[in-house]
Structure formats: C-alpha cells, structure tokens
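Report on the following structure.
The block that comes next holds chain A.
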Amino acid sequence: MTEACAPAGAVEGLLAELREGWGGGVLETQAPRARRAFIAVDAKDVRSLVQWMKEKWGGLHLSTITGRDTGAGFEVLYHFFVRGTVVTVRAAVPAASPEIPSITDLVPGAVFYEREVHDLLGIKPVGHPALLPLVLPEDWPAGQHPLRKDWAPAGGGER
Partner candidate 1 sequence: MNALMQAVWVLVFPGFLFLFVYALFCEWLDRKLYARLQNRVGPPWFQPFADFVKLLAKEDVVPKGASRGFFLALPPLAVAAVASAFLYVPVYAERAPYWFQGDIIVVAYLLSLPTLIFFLAGWYSNNPFSSIGATRAVTQLLAYEVPLLLVILGPALISGEWSVSGASAYMRSHPALIPVQLLGLAVAVVALQGKLERVPFDIPEAETEIVAGTFTEFGGRRLALFRLATDMEMVVGAALLGSLFLGGYGPVGPVPGFVFFLLKTLFIVFLLCCLRAVSARIRIDQMVGFCFRWLIPAAVAQVLILVALKGWWLP
Partner candidate 2 sequence: MARVKIPVGPQHPALKEPALFMFDVDGEVVVDAQVRLGYNHRGIEKACESRSYLRCIYLIERICGICSHSHTTCFCQGVEELLGLEIPPRARFIRTVVAELERIHSHLLWLGVAGHEVGFDTLFMYTWRDRELVQDVLEMISGNRVNYAINTVGGVRRDLDPSVVEKTLRAIDLLEERTHYYQKVATGETTFMARMRGVGKLSREKALELCAVGPFARASGVDIDVRRDDPYAAYNEIPFQVIVLDWGDVLARAVVRVLELYQSYNIVRYALKSLPDGPVAVKAPRKVPPGEVVSRYEAPRGEDIHYIRSNGTEMPERVKVRAPTLGNLPAVVESLKGGYVADIPITVASIDPCLSCTDRIVELRDLSSGREQRMTWQELQSYGARWHGR
C-alpha cells in the first residue's frame, strides 16, 4: 500500500477549507460519512468552484455527472474525487430553462458526461464544444428525454 485512505475526520477539514477559501456562496454542506461530502451551490457558481478546487486541491478527478428530475425542476450532481474524498457538487437547475455552464474546458473528462445528461434529461451544457447525441439514436425525436419523470415509453413501458 503506497498510502492509506483519507481518515474519518478529513471531510470536515476539507469543507472548512472550502468555506473559508472559496469566495462563492456555499448554500449547504453535508458530510454523511468518512470520505463523502455534498456541497450545494448555485448553478452559476459551479465553474468558479471547480476552478477553485482544481487550483487549490489539485488532482481533480471527475467520476461522473448525474442529472436528476426532482419533480419541481432538475438537479445536476458532479461527483469529484479529490484529496481522498468523494466531493459531490450539487446545483439546482430550473425546469423553465434547463441549462448549466459547461465545465469541459476546466475538466476535459466531462465531455461525455455532459452529453449524456443532455441526451437523457435535456439539460443543456452551455459552452460544450460538440454537443452531439452520445447515447440516443440520431433520429431520436427532439424534446424527448427518457430520464425525465414525466416521460414514459409508449404503451406504458414494461413491467
């Protein structure tokens, strides 16, 4: 073993560092267990937070981006692995204008994840270099986003 995993108390330290160091508005933080942190921010602050984490913490690994239909709107979760902790950045996206700023220039590894979220939930990453369909067919009807809660396959789907 080259190094051990991050100890249990590390998450609180990390979150404290973030609250002090980063200028943007942290809406809410949670640390449910060792090596897990959830940070809620405004969608417009995501880029600045990613930039800050990248510069201050370094070695920022983006595991994936999850999109979620909350019923009232959408929520996008960026799962980062940094400093031995899974830092999930949560941003609410209004249903009326489902758009998020793209982070592909900061984290090039986000290219496919943003395309996936765009395909399945119709949340548009503004500034994405090549927003082609990734997982849906080319002739998929526009405006159909399968992972939205109000979407169901014709015939009521399978049971």
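The rule we apply is simple: a residue touches a chain if its C-beta (ideal position, glycine included) is under 8 Å from a C-beta of that chain, and two chains touch if they have at least 3 such contacts; residues count from 1.
Keep in mind how these were chosen: all candidates are chains of the complex that A comes from, given by their letters.
Here the structure is a predicted model, which means the values were calculated and not measured.
**Q** Only one of these touches chain A in the complex, so go through 1 or 2 and give me its number.
**A** Looking at every copy, the candidate touching chain A is 2.
**Q** Within their complex, state which residues of chain A touch candidate 2.
**A** That would be residues 1-6, 32-33, 35-36, 38, 59, 61-64, 66, 68-69, 77, 79, 81, 84, 86, 88, 107-113, 116, 119-120, 133-137, 139, 141, 146-147, 153-159 of chain A.
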